[in-house]
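What you see is the complex with one protein chain gone and the rest in place.
Letters A, B, C and D mark the chains as written, and numbering starts fresh at 1 in each.
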Amino acid sequence: MSKPKVAFYWCASCGGCEEAVVDLAEEILQVVEAVEIAFWPVALDFKREDVERLADGELAAAFINGAIRTSEQAEMAHLLRSKAQVLIAFGSCSHMGGVPGLANLFDREEILRYVYEEAPSVVNPQRVRPEERIEVDEGMLTLPAFWEGVQTLDQTVEVDYYLPGCPPPVGLIRSALQALLTGNLPPKGSVLAPDVALCAECPRKPTKPERLALKELKRPHQVLIDPETCLLAQGLLCLGPATRSGCGAACIAGNMPCTGCLGPTSRVLDGGAKALSALASLLDATEEAEIERILAGIPDPVGLFYRYSLPASLLHRRVGNGERLREGRSS
Amino acid sequence: MRAHEIYPNGGPRIGVYVCHCGLNIAGKVDVHEVVEFAKTLPFVVVAREYKFMCSDPGQEMIREDIREHRLNRVIVASCSPLLHEATFRRVLEQAGQNPFFFQMVNIREHVSWVTEDPREATEKAKALVAAAVRRVIFHEPLQRRRVPVKDHVLVVGGGIAGIHAALTLADAGKHVYLVEREPTIGGHMAMFDKTFPTLDCAACILTPKMSAVAAHPNITLWTYSEVIQVEGFVGNFRVRVRRKPRYVIEELCVGCLQCIDACVYKDARFPDEFNLGLGKRKPIYIPFPQATPRVVLIDPETCIWFKTGKCKRTCLEACERKAIDFEQQERIEEIEVGAIILATGFKTFDARRIPEYGYGKYPNVYTALEVERLVNAAGPTGGEVRLRDGRVPKRVGIIHCVGSRDERFNRYCSRVCCMYSLKLAHLIKERTGAEVYNFYIDMRTPGKGYEEFYDRLLQEGVHFIRGRVAEVTDWAITPEEEGKLIIRVEDTLIGVVRRIPVDMVVLAVGLEPQPDAEEVRRMFNISCSKEGFFLERHPKLAPVSTFTDGIFLAGACQGPKDIPDSVAQAGAAAAEALALIDKGYVELEPNTAYIVEELCSGCKTCISLCPYNAISFDEVRAIAVINEALCKGCGTCVAACPSGAARQHLFEDAQIFQEIEGVLAYV
Amino acid sequence: MSERPMEGERSFEPRIVAFFCNWCTYTAADLAGTARMTYAPNIRIIRLMCSGRLDPQFVLAAFRHGADGVLIGGCHPGDCHYQEGNYKALRRYLLLKRLLREMGIEEERLRLEWISASEGDRVQKVANEFTETIRRLGPLRLAPRPGVIRLPVAALPEPSPAAREGALP
Amino acid sequence: MAAIERRIRYESELDPSFAREIIAFSGSPSLMACIQCGTCSSACPLSLYMDYTPRRIIAMVREGFKQEVLSSRTIWLCASCYACTVECPKQIRITDVMYALKRYAIREGVHPPRFPIPVLARLFYNTVRRRGRLTESWTVLRLYLQTMPLRIPGMSSLGWKLLRRGRFPLRPEGIRDRQGLQRVLRVVERQEVTA
Partner (left out) sequence: MSYLYFPGCSLKGTGRAYEESLLAVFRALGIPLTELADWNCCGATAYMSIDEHQAFALAARNLALAESQGSPADGAVQLIAPCSACYLVLLKAQQCLAADIALCQEITIALKEEGHCYRGRVRIRHPLDVLVHDVGLSEIARHVRQPLRGLKIACYYGCQIVRPFALFDRPHDPSTMDDLVRILGAEPVSWPLKTHCCGGSLTGTIPEVGWRLNYLLLREAQRRGAHLIVTVCPLCQFNLEAYQDQIRQRYPDLAPMPVLYFTQLIGMAMGLPPRELGLQRLLIPVDGLMAALSKEGAHARA
């Protein structure tokens, strides 16, 4: 019996997810032993044709990390979807849009203008921008289209499982691979992480008081953080209560609040809104002015509550100029 | 997955019933169209319309369909769920279904009655029905919680309403705590001389009831006391009562009043509250001879011992029973009751707020309540109507609607002023032979024997001048106006402006909520109407209930009311309390929150949010747990739970999301 | 998911979802009905037991499914039937407004009103006012969201033991 | 410009005993029970010509507006049709009150001069007192001569037609026992004065 074939691919991502795979360390050898890697452009020299050559469903599994922003990424996602029996969104970006998804706060035009014209490090007096199609002597050259907004993987193709995290914690990857190899898989659509919030495994949980009443919200750089006490109790905006566990509270171990990269639990439709609700509930104020004063400690609510999930959120994108928004939609 | 696997109670089979409510709904909403629309919605098996769904045949129609079409979910689009939700849930129960597979759509109060355009009303009704269909798919079987009821009752306020309610309950064998703020019960009625329209002597009909309260083995009477805290819920209220010190031991005092004679103040010299300052009392006093309990009290504000620490305290020696106790402290009593009746009464409008009537400025301008004391045989003048200088008035003007029917003060009609003005007019004329003028906007005499009383006064030659008085002044123009108070008014029936000189002006002040009605309302967790009177649950069908189960209203705390109406309402409130207690238990709406334990991370967010301390942290399992017996079902914790482990029966997220989509999907 | 076609300004009829608490505002809306106070038909009322039950997700879901405005109604401060649920609603509302602002959604599209059970006229006034506000703002042009918003099946709970067995000892 | 009239009444200008007198005079004590509903005014076929409606007259009587009431034209316009009396919810005999006011006004002599109605009443009274019966023709002629002489030509053709048809007999009517009748009336008069 031949080994099951797997593929790894990256879209709009930082590469950290690839690192996470490598972080499996010596276990990666077991993986390689168990499966045949049919496609992994980051690590090995594969071409798109290698995938195209495969029969539909020939891949036992495909892991895609990164969000979808360009036509090429979408094409690859569709391609891999057709070849793979199981498609796994790997990491926050493909799961929920990730940090690149925060680009949804801006129009495509705003982004291009800034990147090619306005960024302090840019010198571009002719305001040249990359063109999707350009005529050269040899013929027509094309570049992938840069879409109006960022999408999650499951907003592009059907996804079977999600491996959450930025990047996915090694432990979760390991158990996902095991489940995959043993065929012991949960219902389709599942997130391959515990469905309980992070507090459950937080070492500081016992230090969280039963009655928390926040009079002030602080940011990590503003205070000397006690390394033992619950961060929320210290007024820091820790999203642990609203985020899946499975990371072993790694950030908290690093004395930093949870930023929510594993996303919400399965019961939650919009993780940001839920986190917002929980946090607002804890404020110690009844007068509007006082509430506003405390809330001033959250200068960037979207950045806080949707750091990894703006494209997956109910609102999905900033409401900007309606005209531009309408034309940019592709899929 | 198939529907029956996903949804509770098997695959949804929904019946939709749209009520015409006569023309209340059908006159605006195209009911037929709504029904046809409902038939197109997923899982809807039958959809029907009927004239009155709440009628017996309407209910039977639903039962029939449940049996025949094996319906497992029912939607009724009719009036507000606050009116008939219970009715239709019972229908499901009777047909063998769990009553909570039901959703009500409010297309009367929220659609037909508030929408002008029939087209829009129909569309709105359709959207609401669609939302309910989506929602009810996600309903689950639930059961009501039963909680036993304490069989004691608290009555707050010892006026005629409170007295009547307390006696009714006590006679039925229930133990009643009657709490009154003043040193005596009796309320405003004790201040009156006669009652309209029969001119019964108020004391003659009230004092027997007061003594009955004092003597009743089932009544614990706490006067000079105030409720300070209320906790719990229907059937199980915990109430704390502060008993202010009288400096007289109630159990020992026999009301011989020798202490009063013995007081170092030989003469009564302090304004007497009961007589509204028209009479005088000593620092140790009894409010009035028939005060109940017949126990004296010491006012520390005027008692020389309390003020200076130096006094011979002759009262101490005078008391053979050694009942006087200068060391007495306030006491806090804690009681548990199943029901509460609020009968906290009213206060009269402060006539100083209308300076043009001169109250407080001209000594001969009186409020009606003061005149009640003047005409009272037990009052400061022994029932003689005398001006402050001792003269007997020859002409008296009674100004109606003082503080009532006036956008600047109170919009409402105080309801009793016309009648008590007639009564006072009669009494003043009878006692003094004076010419009496009534200045009125409209005469309102809608009660048994009231119009007849008005007719009698007309025949007695009392003047009725239709017109609202502009001012009362002592500015005389003609010689015979000298030394008089002149009432300036348009006689609207004759069409001239008149200046009428009188010796005495009586201001028929309106009735207002008690000044602390707002605090009382909050303490008892009930609502107030706009004007500040306690709000009844339904103006027609639940006039003595409040929105808080187990708390009932009696008397003028609910709105201006005369004695017969107060007594009637007190009886009704007592009956409602009795029905509640005698049933022995209450069934609570199963809309409690609950936590899916295996999903809880123990983040504790919910714990501090619960106003009822229903959520606690289980240290062993390190998760939050809800005591559903304490939960009242507000759902605040559910909205806050950051991981979706906390939920609420009847208001599940999924149900509400469906409702949201539903109302928007079909517009 | 229901994305609706763009509407011309003239034919624009705002769609408004209102979350009213059972004890004050919902009752006030009933009172407005009883008193036959007609108001704009654009308001669709969803009953919650308390404004404290209002999960911000509900607001976003309403916007996502086509609402142009969301109205929240609760008891006046200090009057909450559940003592202080309305304060929690107020805090969530204020933070939610900050979020909406950053998302480019006009703050006026979300409105919180304290309306007591006796203020039927206020329901009428607020409903009319709010409808006008939204009409002036025009339709909420939320960017279409690809993919399916699926209620997680897991949101359907097994009835809890307490609910199933019901009665307390 | 119309004269500006003082529209205020001081109590000193009113007669507090007026109501009592009129009650005695009209024999209608229920006057005091008037609730000012205005049925009388709306039932009256002539109220539209009155300066004060009957309702207002009652209110004014009750409040002692003697001067205004006695000099008003209202009381003279009353044609004694009794519509008000029949419909009054308080059973006030308004027609009788009007009679009482007319008599009062004549006694006090405050009615408007040359106002035909009281003149007719006076002519009627005198004729009947003298002769025991009325002769319509002469009474009408005298009335026109005294109050509306200029209208006589306009009415002459009617007079002529009536005369021709025997409906305007000029022979004065009278009873046989005139002295006896006059004595009776004088006794009544005397008794009234002493009462």
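Simple rule for what comes next: a residue touches a chain if its C-beta (ideal position, glycine included) is under 8 Å from a C-beta of that chain, and two chains touch if they have at least 3 such contacts.
The structure presented is a predicted model; accordingly, all values stated were derived computationally and were not measured.
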Partners of the unshown chain among those that are drawn: D
Hidden partner interface residues of chain D, rising order: 27, 45-46, 49, 77, 79-83, 85-86, 93, 95, 99-100, 102-103, 106, 116-125, 128-129, 132-137, 140, 143, 147, 151, 154, 157-158, 161-162, 165-169, 173, 175-177, 180-181, 183-185, 187-189, 191-192, 195
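The definition used in the following text is that only the chains that are shown with their structure count from here on.
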Between chain B and chain D, centroid-to-centroid distance (C-alpha), Å: 59
Centre distance in Å when chain A and chain B are each reduced to the mean of their C-alpha atoms: 57
Multi-partner residues of chain A (at least 2 other chains): 195, 266-269, 274, 277, 281
Junction residues of chain C, two or more chains touched: 55-57, 61, 84, 88, 92, 151, 155
Inter-chain touch pairs (all): A-B, A-C, B-C, B-D
Sites on chain D touched by chain B in the complex: 7-12, 16, 19, 29-30, 32-36, 55-56, 59-60, 62-63, 65, 90
Contact set on chain A toward chain B in their complex: 195-200, 205, 208-213, 240-242, 245, 264-269, 274-275, 277-278, 281-282
Footprint of chain C on chain A - complex, ascending: 105, 149, 151-152, 154-156, 195, 266-270, 272-274, 276-277, 279-281, 283, 285-286, 288, 291-292, 295, 298, 300-302, 305, 313-320, 322, 325-326, 329, 331
